[in-house]
Every structure is written in structure tokens, then in C-alpha cells.
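First the structure, which I've put down as C-alpha cells, then a few questions once you've had a look.
Omission of a single protein chain aside, the complex is shown with its protein chains in their original locations.
So that you can tell them apart, the chains are marked A and B in the order they are listed, and the count of residues begins at 1 in each.
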Amino acid sequence: MSAVLREEPVPDTVLDVQELSVDIATPHGPLRAVRDVSFQVKRGETLCIVGESGCGKSITSLAVMSLLPAAATRRAKQLSLLGEDLLKATPKRVNALRGNRMAMIFQEPMTALNPAYTIGDQLMEVHLVHRGGGAAKARERAIELLGKVGIASAGERLGQFPHQLSGGLRQRVMIAMALMCGPELLVADEPSTALDVTIQAQILRLLADLQSDLGIAMVLITHDLGVVARIAHRVAVMYAGEIVEEGTAESVFASPRHPYTRGLLSCIPVPGRTERGGRLGTIAGVVPSLIGDIRGCSFRDRCAYARPECAVAVPVRREGAHAWRCIHHELPAERPEDAQRP
Amino acid sequence: MVGYVLKRLGLAILVALAVSMIAFLLLRLSGDPAIALAGEGARQADIELIRKTYGFDRPLPVQYVEWLGKTVRGDFGESVYFRSPAAPLIFSKLQTTMMLGVFALAFALFISVPLGVAAAVYRNSWIDRLCLALAVVGQALPNFFFALLLIMIFSIWLRWLPVSGSGTWQHFVMPTIALGYYAAPAFMRLIRAGMIEVLEADYIRTARAKGLPATQVIFKHALRNAVVPVVALAAVQLGFLLGGSVVVETIFALDGLGYLAYQSITFKDFPVMQNIVLLLSVIYVVLTLASDIANAWLDPRIRVA
Partner (left out) sequence: MASSMDVAAVALEPGGLTTLAAPGLARRVWKNKAVVVGVGLLLLIVILGVFAPLFAPYDPYVQNLENRTVPPFWYDGGSWVHPLGTDPLGRDYLSRLFYGARISLLIGISVAIMSGLIGTTMGMLAGYFGGKTDLVVSFLVTTRLSMPVILVALATVALMGGSLWVVITVLGLLKWDRFAVVMRSATQQVRSLDYVAAAQAAGASTPRVLLGEVLPNVLPHLIVVATLEAASAILLEAALSFLGLGVQPPLPSWGLMISEAKSYMFFSFWLIALPGAALAVLIFSINLAGDGLRDLLSPEGRA
């Protein structure tokens, strides 16, 4: 795997999520997009939530930020930022926290900035709203952050409009914008996906550097295991609205316990290990419908190790900081046939 | 930006010329203009004299060019009815009509912008339905009928406002409402549609994620982008309002261009009639040009290419 880019985290829980569920109203009944998801993120730590499209990872991030669409309902046993309960917070309080203590960056830098206003205006307004202080201070801070995200001639850039910047530059501006008020939590929803491959690496490096520099807690949503390998301290694997495996990046990559995780890892070509011309793994089947009652393990229809008990209930197993939802404590050693099933 | 402006200017000039041709030909609709000018029961000799004096015996294109030349230089001929030069007469009334048009537009925007924003923000709620209902009802009322209703309520019953005339600002209140209300539903729908589309945009989600207060999100970020087509429509609507002022000015005897147009038409004062049509058309062309330019300026992608 590529070189790791992170340092040891300092313990102090920034985000505490327990049994978070999100239902989306549809004409056919509520769609249970996120089901009893729990995780914590500590200061200076990066948690990657990884999963395929539609697994509910983006909705989870929106739920944390209270940015869900109107058709969605959110429930949780606990959802707190630095000890403050976000579930009970008033809209005014939530607004005061957003952009200030908790910030989010999104996938599409091309459309995430308002085309009608300058970069400087959009950077400064966050500071002005949350920190007051006047335009001069805001401008100073904006220039400081543009420098931190690696944008040269920051002063000039302030007067430019979004359409004058490339995708990579825009994403850097988005990151700077998120950091204007020095938040403790940064939620990043696929921040590098829409960018060129070479730029992707730069952005991820930037995020890792900023984190070790500023000590912020980061939740990074992605579908790309390569991203996870680069930047994560902890990983949470999501499938069909649930977290099916969670642990430190090392332990999850080294010994995946959930059949889905194992399937995911076998899909990636590994230089040196995967034979040229050999088959990559796939996971047969499709994600089950999330409407209506869901009992038992949602992966069982696609699982090579499924047993009748899987249809009824699935226990959560732990080993140290590594946890997974499976009937099996340990999967049989990887069979070559599994990696090559069409 | 400069290139864009020049192109638009060129087009505007061409359109203005085309319109002038139509205005010129309009007069010829009734047949022989010499007869029309001579009036009823004129003798053949008088008709011939008029024909020679006004140059009606020359080929049409020549007449057009000459007429255009005079008009451009401010010579609109003489009013048959008022027996005085047409140009000063027309321009003296223009100010009143322009004021009425601008007030009416302002009134229309004043009621339509908040309603449109509210309808979009509270989409599909009772507020939305109420606004749309108002829009449909507003567009169903004929403006002359609405004007009469206003007179009944505000002049006769409440006695707050004068029925007709044009002396004071009070004389402008009802005409402004009567002229402006009809434009409001179109603006309201445009703003509603624009806001609904803009509110779905990614940059609005970013604004919310930054913790900006809702009013800032709606008015600074959303409306600014939704308003662009409204500016274009506003200029176009002003043109319509100016042209449509005939009915309202006539009902309220407001001494503007519309009322003059009505009088000139009724009394067959062709030079005045022709030139009012031309003048209003040219104003409309200028307004459209201004709106194109404003549109381009509002979009930073064009302004700072």
C-alpha cells in the first residue's frame, strides 16, 4: 500500500453518533436509508466511511450536518458535537455551529460556489457571520487560509470569480472556506472524486496535512478504497444503510472480518499481487430494497458464507477496536474461487 | 463584453429601421393620405395641392427616406388637430407616460417579488397555492374593468383619490395600480420558477453548510441568481406598459402619450399618431437593448470573460 500520511491522534471525542437512522418518505412507504449507524471521531483523527453508491454514506454526512432534505426524518440515540446535543439544538443554534464549529465540503467543486460572487466575498462572509470583526479581519483570514491550502497570489484570487478557477483550485477554495472559522470537525463528501487523478492525490495530501497541522477531526466519505488507504485512521464500511465493519485502517485492511469488506478488497488490483490477466473479484447480486421492514443481515443474498440464521438476526462482534456485524467470528481463509467468481 | 454590446446595438438599429418602415406604411393603410389629410368634403384642387405640398406624388421609397430624415432630426410634421408642431406636443406628454410606466413597473415588482420568493421557499404549501391563485385571478381581470373598480372604491366610496386628471401625485396612484397589476403575475411566476430552480443548486447547499442565516441564503445567494431573467423581462414589460398605457390614461384622463394617442386616433390626426407609434417602438428597442446589456453585465461569466 502507499505511504501513510497520518499521525497518532490525541484522544478527545469531537463527534459522537449513536444509533442514527434516516428515513426518506417515498410514495411506496418510508425508505430506510440509514439504519442505526454509530461511530465516534476524535480530535486529529480521520474516519473514512466507505461504501458503494446508495449505501447511505452521503445521507449520513448530511444528517450529521443537519442538511437533510425536507422529505427525510432523522432519529438518533445520540448526536453530539463536542458534547453539545445536535438533536435538540434550535435551528438558530445549528446555524451558529455550521461553518463555525463544524464544516462540510462537497463533491462537485464546479457547482458548489456561487457564480455571481467573488471568491473573496464567499470566503469572507463565513467569517463575518460567525466571528464579526469587520471586513479587514475577514480578508486577512481569507488570505491566510488561501495560503494554507496552497494557492499562490491569494490577494489577486480574492477578486476572481469561480468560473475563472480550475476544478482543483476551486476545491482548495472550498477547503479554505470550510476552515475560515477554525472548525473542530470537517465532513468531506467525496472531495476528490470529481477531480482529475493527479489533482486527487494533491487534495488528499492537503487534507491530511491540514489535519495534522490543525488537529481537526475529519469524516471523509468515499467509495474509493485507495483514498481510504491513503488517509484514514479508522474505517467504517457501510452497506445498505448500516455500518457492517469498523476498525482501524490497519486491522480492517489486514484482516477484513465481514464478507462484504472482503469482497470489496478483492476487487482492487494490487500491484505485485494481482496476476496480469487474472480476474478481479466482483460481488454478485444487488443491494436489497430498503423500503419496509428489514430483518436479518442485508448482505445475505450476496454472501458466500450465509447461513439460515442470517435471515433472523445478526450479532455485532468485537475484537479490540475492530467491530463487525456477522454471524461468523472468523471467515474461512480466502478461497481462490471467491476472488474469481464472475 | 464590448463586442457583445456592439453586436446588440447593431441589431437594435436594424430593428428600429424596420419599425420605422412599418410606422411609415401604417399611414398609407387608409388609402390616399392626401384625401385623409384634406378632410371631408375637400375639393379636388385642395387635394392636389396637399398632394404636391406634402410630396405624396413622389415614389414611396423617396417619401420614406425624406420622412425618416425629418423625423430623425426632430421634425415630426404638424398636428392636424392641434394645429401645432407635433414633436414638442409629443415630447411634452412623454414624461408623464414614462413616469406612469416606471411607477407601474415598480408597483408590479413590489408585489410580485415577495410573493414569488415566498411561493418558492414554501413551495407546494398553502402560501404557494394562494400566490398562484392570486396570479391567475389577477390575469383574468381586464385592466379597464379593474380601473373602473378602483375608481368606484377609491374615488366614489372612500373619496381618497381624484377620479381623473394629472395634476398631483394622487392622480398617479390609481393609474399606476391599474396599469401595473397586470404585469405582476408574470413576474411572480418567473421569480417563483427561478427561485425553485436556484434553491436546488449546489451552491445553496454550500451556503447553508456555512451556517449563513436563512435570509442571507435566500436573498443574497438565491435571489441574485434567480433575478437575471426578471431583469430582462422587466425591460420588456416596461415597453408593453408604455404601449398599453392608452387604455388606462384614457380612463383616468391622465395627460400622457397614451391619452394623446387616443385623441389623435379619434380625430384622425395622422402625423401625431404615426410618430407616437414610432417613438414608442424606438423606446422599446432601446429598452430591450438596455436589458440585454444589463443581463450580460449581471452574469460575471460574460462581464469578466
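Note that contacts are C-beta pairs under 8 Å (C-beta built on N, C-alpha and C of every residue); 3 or more make two chains touch, one makes a residue touch a chain.
Quick caveat, the model's predicted, so the values are computed rather than measured.
Participant: For the chain that is not shown, enumerate the shown chains it touches in the whole assembly.
Facilitator: B
Participant: Specify the residue from the set B:Leu68, B:Met98, B:Ile127 or B:Val247 that touches the hidden chain.
Facilitator: Touches the omitted chain: B:Val247.
Participant: Given the contact definition stated above, which residue among B:Gly69, B:Pro142 or B:Gly165 touches the chain not shown here?
Facilitator: Looking across B:Gly69, B:Pro142 or B:Gly165, the contact with the absent chain belongs to B:Pro142.
Participant: State which residues belonging to subunit B touch the missing partner chain.
Facilitator: That gives, for subunit B, the contact residues 4, 11, 14-16, 18-19, 22, 26, 29-30, 124, 136-137, 139-145, 148-149, 152, 156, 193, 228-229, 232-233, 236, 239-240, 242-244, 246-247, 250, 261-262, 265-266, 268, 273-274, 276-277, 280-281, 284-285, 288, 291-292, 295-296, 299, 302.
Following the convention adopted for this analysis, only the chains that are shown with their structure count from here on.
Participant: Using mean CA coordinates as chain centres, what's the gap between subunit A and subunit B in Å?
Facilitator: The answer is 55 Å.
Participant: Once bound in the complex, which stretches of subunit B touch subunit A?
Facilitator: Going through subunit B, the ones touching subunit A are 201-203, 205-214, 216, 220-221, 224-225, 298-301, 304.
Participant: For a test of understanding, state which residues of subunit A touch subunit B in their complex under the given definition.
Facilitator: Against subunit B, the touching part of subunit A is residues 65, 67, 94-100, 103-104, 106, 108, 111-117, 125-126, 129-130, 161, 163-164, 174, 177.
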